[in-house]
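Shown here: the complex without one of its protein chains, the others still in place.
What follows is chain A.
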Amino acid sequence: MDVDTGNMTQTNLVDKVVVPGDVVLDLTKMENQTIKLGSGLHQDCDYISVMQAGKLRLSKPNKYWVESSQKRYVPRLEDTVLGIVVEHRSDNFLVDIKAPNLAFLPVLAFEGGTRRNIPKFETGTLIYARVVKANGIMNPELSCTDASGKAAEFGQLKNGYMFETSTGLARMLLSSPTCPVLEALGKKISFETAVGLNGRVWVNASSPDDVILVSNAIMRSEFLSGTQQRIMAEKLLERLQKS
């Protein structure tokens, strides 16, 4: 394997776009260090190479990962996702979360869930849930409670409008401090959103105009910088004479 020896220093490629095959670190040049590898990186004997195209990130002192954005979702433990119920089996619901396999949502995985009060979700119901089991081999498992067993906003989402985005945009909407487009919209309109890390966003507001405005603003904000997002949001609000 041809190795570009320019990548030996640790900070060379951080925050830059990397593609599969790029060698990020040479382990023979670094002694007695512990490095933590996140998604998108793979150890190939003595080299750490990139498996997914994206931006390489470093969290000091030693965590490396590749931030990428796709339309498909790979289930991860403790992700919050928006799923659509596909089928109702005897002991769990089958939920589509844009993953390679359908996810299982046990019928008892709700706050105060017993055999007597199983929720009646029909095919097509939108659910906000948390991933509790995700390995590449078995179907992922979801839960509508948080770790302590409380409902905590999980469950069915009623009314509103759901649209699909890339996973990168979903992560940006959930970042803290608040994403600029949501902040700019929130100053003039009152709305609520649920963002699933699997690339689904649900928006609800008091009037359909507001719902459409917020959805369009979010969809357009993916590749804009913070200032550009604010300007775009304000232009949209002006057009509907909300300012």
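In this section, contacts are C-beta pairs under 8 Å (C-beta built on N, C-alpha and C of every residue); 3 or more make two chains touch, one makes a residue touch a chain; residues count from 1.
Methods note: contacts and distances are computed from a predicted model.
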**Q.** Hidden subunit of the complex - UniProt protein name among "NADH dehydrogenase [ubiquinone] iron-sulfur protein 1, mitochondrial", "DNA replication complex GINS protein PSF1", "Actin-related protein 2/3 complex subunit" or "Exosome complex component CSL4"
**A.** "Exosome complex component CSL4"
Q) Among A:Asn135, A:Ser148, A:Ser175 or A:Thr227, which one is in touch with the chain left out? A) A:Asn135
**Q.** Selected from A:Asn12, A:Thr28 or A:Gln43 as touching the chain missing from the view
**A.** A:Gln43
(Q) Take the complete complex as the reference. Which residues in chain A touch the chain that isn't displayed? (A) 42-45, 104, 135, 137-139, 141
